[in-house]
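What you see is the complex with one protein chain gone and the rest in place.
Order of writing sets the chain letters: A, B and C. Residues in each chain are counted from 1.
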Amino acid sequence: MTDQTDALDRTALETRGISGWAYGLEDRVRFYEIDLVRHVNNISFLRWFEVLRVRYFLDYGLSDYSHSDSDPQLVVRHQTTDFLAPMHMDQRYVVVGRITLLKPTSFVLAAAVFADGMLRAQGETVMISLEQDGKTRRPHKAEAVRKIIKCDAPEMQT
Amino acid sequence: MTDQTDALDRTALETRGISGWAYGLEDRVRFYEIDLVRHVNNISFLRWFEVLRVRYFLDYGLSDYSHSDSDPQLVVRHQTTDFLAPMHMDQRYVVVGRITLLKPTSFVLAAAVFADGMLRAQGETVMISLEQDGKTRRPHKAEAVRKIIKCDAPEMQT
Amino acid sequence: MTDQTDALDRTALETRGISGWAYGLEDRVRFYEIDLVRHVNNISFLRWFEVLRVRYFLDYGLSDYSHSDSDPQLVVRHQTTDFLAPMHMDQRYVVVGRITLLKPTSFVLAAAVFADGMLRAQGETVMISLEQDGKTRRPHKAEAVRKIIKCDAPEMQT
Partner (left out) sequence: MTDQTDALDRTALETRGISGWAYGLEDRVRFYEIDLVRHVNNISFLRWFEVLRVRYFLDYGLSDYSHSDSDPQLVVRHQTTDFLAPMHMDQRYVVVGRITLLKPTSFVLAAAVFADGMLRAQGETVMISLEQDGKTRRPHKAEAVRKIIKCDAPEMQT
């Protein structure tokens, strides 16, 4: 099976007119993402941000979602979103993400949705890294940190 | 059929130890609101905020969701949420909301979730009132404004 | 906190004009359960059946959803549903369920949705009971079997 739904890198995104991002996913609006106002429901954008960040974490090695002691629980603490323009049934879109601030046991991930050349929604998510006990802070995996620095060049704080 | 799932008013909320709010709904966590980390998924909190505000708009007369020209489209422009403590399967909770800032064609709605005496999540949603064309600003219904002022005493801006 | 959202028993259901069932839940249609046709989406009925059966399993002691070795995985094998009449935003409804056929490591659960005195949807779900390995069949807990026989009087097969 070909990797048709795999992530878009910086070059593939620039080809689609989206610059400043190194990681994205492309899809089309689904029937169940529309609400009775007949636009994409606000929460569908947040579902796309969730799908984006889970794939990002898997691809960058931040988490393997194994729920084992060698893996963190990545938990959302704060989220802010701007809904800028409506979207409709079956519309193609690209959702992108990047880590903009990296601390030893937390980070900020920015995300945005583009469709037909227009920014539709954008947001920031503050996440913390915990042990499987859900309480103790846990440092990020070193290899993931290297890849994030290389791809996203985030602000670093200690 | 009795009104078992109707909104809680200021008195009913205070009985449950929740003060400072005049409108709330009581429910229990559903199976599908849990994710593979086995906590309530972040987006489930936002679903509860959505359910809360739609019921509030119906009860206060801000919108009847008739999609007719005599009714506004109430659109989310900005949303910010703090996720403060995890929640689990079948847990009882109360979600509350109030309008904290009222402008002629927009408002800010604060919301929060309480469970077992603890604040679990809180957020603010900025909404605007549009005609059915989805573009032209539309003033709020006068009767709804009176009820909001009476129940929530919001800051007023012109 | 009072038990406002607890299950309805045979008597409470008969008071609401629903006879032949011993377990039900009462609720109102939520905004996100409506689709762009502006009726309750078919899948929302299946969500209500899921909520109903999870609460039933907890209340009857078939599973405690602890994911521990002393508890089964209850897995859906087959499901059939009739969608009989549309439902709309904010409508009150009752969803009911009963086990109609009980085998040592499986069962059939019938469910139905009533609103405004009319049957809206009905279905049957075939479920099997597995160990936590997701493969080995596991007999039901004896106490749950006794309660099911007493409340639902299912056909028994060995």
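Please note the rule applied: a contact is a pair of C-beta atoms (placed from the backbone, for glycine too) under 8 Å apart; a residue touches a chain by one contact, two chains touch by 3 or more.
Since we're looking at a predicted model, the values are computed, not measured.
Undergrad: If I consider the whole complex, including the chain that's not displayed, which of A:58, A:85, A:118 or A:156 touches that chain?
TA: A:58
Undergrad: Sort through A:89, A:108 or A:130 and give me the one touching the missing partner chain.
TA: Among A:89, A:108 or A:130, only A:89 touches the chain that is not shown.
Undergrad: Extract the touching residues of subunit A with respect to the undisplayed chain.
TA: 1, 4-5, 16, 26-28, 30-32, 38, 47, 50-51, 54-55, 58, 65, 67, 89-90, 92, 94
Undergrad: By the contact definition given up top, give the residues of subunit B that touch the hidden chain.
TA: On the subunit B side, contact with the omitted chain comes from 31-32, 34-36, 38, 41, 43, 89.
Undergrad: Over the whole complex, note the residues of subunit C touching the chain we left out.
TA: 36-37, 42-43, 46-47, 50, 65, 67, 73, 75-83, 86, 134
In this text, only the chains that are shown with their structure count from here on.
Undergrad: Whose C-alpha centre lies nearest the centre of all protein C-alpha atoms?
TA: Checking distances from each chain centre to the full centroid gives B.
Undergrad: Subunit A and subunit B are the same sequence; what rotation (0 to 180°, nearest 5) superposes their CA atoms?
TA: Rotation angle, to the nearest 5: 180 degrees.
Undergrad: Just the number, please: Cα centre separation of subunit A and subunit B in whole Å.
TA: 27
Undergrad: Return the distance between the CA-based centres of subunit A and subunit C, expressed in whole Å.
TA: 36
Undergrad: Provide the list of subunit C residues touching at least two other chains, using ranges where the numbers run on.
TA: 31-32, 38, 89
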